[in-house]
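One structure follows; several queries about it will come next.
Apart from one protein chain that is not included, each protein chain of the complex appears where it belongs.
Right after this comes subunit A.
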Amino acid sequence: MLKVKTPKNRRVQRELEKRAPRLVEKGKKTLLLQGTKTSNVLNTVLSEIYHLKRDNAIRYTRKNDSIRPFESGGETSLEFFSMKTDCSIFVFGSTSKKRPDNLVIGRTYDHHIYDLIEVGVENFKRMDSFTYDKKLAPQAGSKPFIVFSGEAFESVDELKHLKEVLLELLRGEVVDNLNLAGLGRVYVCTAISSNRVFLTHCALRLKKSGTTVPRIELVEIGPSMDFVVRRHRLPNESLRKEAMKTAKDKTHKKIKNVSKDALQGKLGKIYVPDQKLGEMVLPNKSKGVKRERREAKKKNSTNEPASKKQKEDS
């Protein structure tokens, strides 16, 4: 026998509804966790990423000995954590002799591993080591700018992948309305060589420029680090196709009679219905000028007073 199980209170129901799939998604939650061995650097990297993404990230601080994302069977507990915490991006830190200061950044689709990229952290400078005017410190949870530069981000496969993953990791929540006063930080990613990316976090200083658009100055506030790409695994084609589906391609409706032209812009077609001349009201067809009345008037013009009399009689 089956029984219908529904949440006992609204709080639980709301929580379940939050986890339900939705047509338009609003960004992913991040899970930060580590393996059996981590270094001092990695601990700081993980905690600072967590600090920067505090509004939608979860940090696990226990050792995980069964997580090996690139090996088969090593992803089961990762997938379970993803299910439990409802996180779709994970950052897994571990260090070993072969791969010192190793970060595995991966994404999940439907709580199964979608893709993975492994980077080594080098030249790490923590937040505390930067000195700057504390007035510039950005607000927590503000939406960051992300800029990428370097041709390697387009030509090298690994970096192209890393760019996509970093964008998703750093961009925060997708918003409709943006408060211009809340803008204050930017992540700068630069491809230095074909496998090395420099990532830093800066504050924005808006200066007057005489126009509505302010002049921008960047002040480095940290953390800053180099990512050296190691292994990566792209999703297989069918999974990628499945995951790339959007609500938009489903509800794409054809708009009739509107076309776009490069020169003239938006063009519309208007169809004028047939003119029905027979039913048209002519301008000179008022009651007073009707033919019968005119004729009658002529006829009665001789004995007009008589008719008046008749009326009086009746």
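Keep this in mind: a contact is a pair of C-beta atoms (placed from the backbone, for glycine too) under 8 Å apart; a residue touches a chain by one contact, two chains touch by 3 or more; residues count from 1.
Here, contacts and distances are computed from a predicted model.
*Asks:* For the chain omitted from this view, which of "Programmed cell death protein 6", "Ribosome biogenesis regulatory protein", "Protein archease-like" or "Centromere protein M" is its UniProt protein name?
*Replies:* "Ribosome biogenesis regulatory protein"
*Asks:* Touch as defined at the start, partner being the missing chain; which of A:50, A:90, A:114 or A:227 qualifies?
*Replies:* Final answer for the missing-chain contact: A:114.
*Asks:* For subunit A, which residues lie in contact with the unshown chain of the complex?
*Replies:* Output for subunit A: 1-7, 13, 16-17, 19-23, 25, 28, 88, 107-110, 114, 123, 143-154, 163-164, 167-168, 171, 174-183, 186, 188, 190, 192, 198, 200, 202, 204, 212-218, 220, 224, 235, 240, 242-247, 250.
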